[in-house]
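Complex shown without one protein chain; remaining protein chains in place.
So that you can tell them apart, the chains are marked A and B in the order they are listed, and the count of residues begins at 1 in each.
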Amino acid sequence: MWQRIRTLLIKELLALWRDPKSRGILIVPPLVEMCVFAFVATQEVKGVHMAVLNQDQGSVARDLIARFEGVPNFSEVRFVASEREIARELNSGDVLMALHFPPDFSRRVVSGESAAVQILLDGRRSNAAQIVAGYATEIVARFNFELTSQQNSVTPASVVVPRIWFNPNQQTTWNSAPSLVGILTTLMGLVVTALSVARERELGTFEQLLVSPLSPREIILGKTLPALLVGLAEATAMALVGVFLLRVPFTGSIFLFYLATVVYLVAVIGVGLFVSSLAKTQQQAILGTFMFMVPSMMLSGFASPIENMPVWLQNATRINPIRYYIVIVKGVFLKDLPAELVIANLWPMAIIGVVTLAAAGWLFRHRME
Amino acid sequence: MAVRLLAEVRQVTKQFRGNSTPAIDQLSLSIAAGEVTGLVGPDGAGKTTLIRLLAGLMLPTAGQVVVCGDDTQTGTNHLRHVVSYMPQRFGLYEDLTVAENLRLYADLRGVIGQPRDDAFRRLLAFTALGPFTGRLAGKLSGGMKQKLGLACALIHTPQLLLLDEPSVGVDPISRRELWRMVYDLVDEGIGVVWSTAYLDEAERCATVLLLNQGQQLYFGPPKELTASVTGRSFLLENLGHSRRRVLSRVIKRHEVVDAVIQGASVRVVIAADAPIPDVAGLGVPHAVLVPTAPRFEDAFVDLLGGGPKHESPLGQAPHDPLVDGAPVVEAIGLTKQFGNFTAAKDISFRIPRGEIYGLLGPNGAGKSTTFKMMCGLLRPTEGTARVAGYDLHRAGGAARRRLGYMAQKFSLYGDLSVRQNLEFFAGVYGLSRIRRRQATTRVIETFGLAPYLEQNAGDIPLGFKQRLALASAVMHNPAVLFLDEPTSGVDPLTRREFWLHINAMVEHGVTVMVTTHFLDEAEYCDRIGLVYHGHMIAQGSPDELKDAARSDDRPDPTLEDAFIELVEHYDRQPV
Partner (left out) sequence: MTASQYNASEDSDSWRAWWRRVRGLSRKEMIQIVRDPSSYLIAGLMPLVLLFIFGYGVSLDLRQVPVTVVIENTTPEANSLLRSFSNSRYFIVEQAVHRKQAEEDLLAGRVKGVITLASDFSDRLGRGDSAPVQILVDGSDPNTAGLVLNYAQGVWSNWLVQEAIAQGDLVPREHLLPIVYLEPRYWFNPEARSQNFLIPGSVAIIMTLIGTLLTALVIAREWERGTIEALMTTPVGVSEFLLGKLIPYFLLGMGAMSLAATAAVWVFNVPFRGSIPMLLAVTALFLLTMLPQGLLISTVTRNQFVASQAALIAAFLPAFELSGFIFEISSMPPAIRILTYFLPARYYVTSLQTLFLAGDVLPVLLPAMATLATIAAILLSLLVYKTRMRLE
């Protein structure tokens, strides 16, 4: 039996590599995503244009504005002369944020009264706006600190001291590279499985396999093992790219990483097998994979925290294996995730894997008829 | 009587990028109005390319194509109004109903108003599709799709009608009806070009262009070509059970140009000016050589240089020889239901050791369902299928190890090399490493695959694909061979060679079940089972089946006549 499976495995890998179409899928998306996604998927806001309406004559306002100009995130500071101009700038989307200093601003500060600065934000890009508001808050807080210490020669009031664990410099790639490992491993696991069966059907060789001494179980194994191998290879390749090219640290256990990847791939391959049981052509397999991947990726916590979802949806994501895998991958890269936390995320995947593989295997055998 | 020329092809060559040989090489012919011009040749001969050139869908690399007075290079606009084209697979919109298809083509051709209603009425009657106007074109049978395709092409009155392999996969009755319709058209003065791989259809055309590998072998009336072998065709009769052995001996004679099995006899074509061969040395007493009328195929093979002359080295006994007299392949009451639809009902037959059994029948009538049940691809709703003594469903693995399978259209792994394909099949059938090497070497030599070993299986010529498919099926020396339309689209020489291999294996005890649409190929079988409407309506040797159609007006019926007679007889019976 093993010899037959090995023959099937060799044939699958050869066919996968030699068919220009599937070779395309193996190479192009990872390459493209590596170049694009790694740099694009950031929530840090840079290159912000801001507008300032300074109706004040004093130096305090000028000082504060200078602080903003000094921050690299703000690439352009435009001075406007009226509220209508602010409106125009904000409306047209040319600026994301605008500061409005009232005429009595500096006077109030100098006399020890509190003074307000209006900050207007473009809510159409509300996420970026909130983050930029955060930057502004930080800048103002630091300004306050200095003001108080200058003015009162007393130790100023406390400030909040932030400490950022695991990614102290808030580097984009440290977040996106582990996610990339997750995404591409998923893609490969799904696509290779779904394609291999669909291709066989399209070529007409599927009947050839069914008439041969191969048992249905051997055929399933022969179709899923290549996906496992390719998925592992992909995960390794992406991890290497992350570590050596993008300089993301890998702080955790390599063994746990591979263990988790294997378990995860088993779960994902089950889904791929399911899709391929339904698909009659390679193109249908691609569409089916796509239709599964987009929602499950988006609802996995990779794009936005699961805690932000409504409770009923959060519970629904418990059956999404990607959710657990992303946690492990990020943890293994950035947090040196201890074994018990890895295991805590591993066993749900294992269960999901067993279920999907069993169900898919049944459907597949049923459809082979 | 001057014949009006509709189209002229002048020294046309068509070279596709990336191919080393041209698809069409310096062809010249003319298409006349009021008659059927046949384009005959195997797959890859260039028929479709030529038709596309005539339709103006492609331009020649060299030479000129002039249709109805316009050179296709410059004037396709007028062309489109006077030419109708029916591509392979009929050009129908499967998601549209019959009526919607017709209406669309009427809109595209500008047929409106009263003439449109008249045309619809006439065409629906002509094609007998009246009761089916609301049915989706994708749900029609092969014959009906063919007729609908023709109706759409005839919404307007073309001067030239181009039909690309219109009779592929269609049952003989529908095929005859189609010819009848085409003759009617031709009587109206329309010129029809009909391309086909079936050589017997060539004889129905007024003029025939014989193509092989893009080159013109013959252009003219088919009768003239057939006449060129007058007096050289004979039938060897009274051969008993040794016809295959006789065949392999006869072809080695140097005066014999071609030899094939025809029913219980062997048909022989001798070289021009050769003496009549002597039957004494054949080792069969009572054998008689009887002259017979020549066939178009005889002339074709003669033109191609004659059939294969060597014996097949495939002479090894099966790996698990079965010595007892039990039938090797058995179908007992096979029935298959798909929901409400009964695809096959109570089909039974037995194939003893060393016999070639042919499963025949129109598409969609249960033949493929039966075949698949015998291969283990479909589970019968009722009944049993046994191969080599094992029940296919209870002892599937053991049964399948003993059978070899050749799928329709030679399903091969196109992206793998020839060698990789062979190694795959050897491995899957469980051959140990040593035996694998032996088997691969053996088939490479037998089938002459050496020049193509490292090329992708998808890129080799069709004849070699077929050889590779057969090679892959026999490496494990199976006791039973299932062949699904094994020679579709292949040229006659390759077909003959293929059957030499099969015959050699059968002589050593292999049992073969084959399905085919070539009725002359059905003659090679020992027995035939005809499946129609899900029932086995006739079983017997080819000659026995022909007896069903023998009558005083028709003393020498072909298998096609027999087929049609049997089917019509079945249809006439009260339900």
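Basically, contacts are C-beta pairs under 8 Å (C-beta built on N, C-alpha and C of every residue); 3 or more make two chains touch, one makes a residue touch a chain.
Only a predicted model underlies this, so the values are computations on that prediction, with no experimental measurement involved.
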In the full complex, displayed partners of the excluded chain: A, B
Touching residue (missing chain; options A:Gln57, A:Ser82 or A:Gln283): A:Gln283
Of A:Met34, A:Leu53, A:Val80 or A:Val109, the one touching the omitted chain in the full complex: A:Val109
Given B:Arg4, B:Arg122 or B:Arg379, the one touching the chain that is not displayed: B:Arg122
Sites on subunit B contacted by the missing partner chain, in the whole complex: 52, 55-59, 76-77, 80-81, 83-89, 91-96, 100, 103-105, 107-113, 115-116, 118-119, 122, 126, 136, 154-157, 184, 188-189
Touching residues on subunit A - with respect to the absent chain: 21, 24-25, 28-29, 32, 36-37, 39-49, 64, 75, 88, 90-93, 96, 109, 112, 114-131, 133-134, 136-138, 140-141, 143-144, 147-148, 151-152, 154-168, 170, 172, 174-175, 178, 281-283, 286-287, 290-291, 294-295, 298-299, 303-305, 307-310, 313, 327, 330-331, 333-335, 337-338, 341, 344
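Throughout what follows, only the chains that are shown with their structure count from here on.
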Subunit A-touching residues of subunit B, taken from the complex the two chains share: 375-379, 396-397, 400-401, 403, 405, 407-409, 411-416, 420, 423-425, 427-430, 456, 482
List of subunit A residues in touch with subunit B within their complex: 3-4, 6-8, 10-11, 14-15, 18-20, 203-205, 207-215, 369
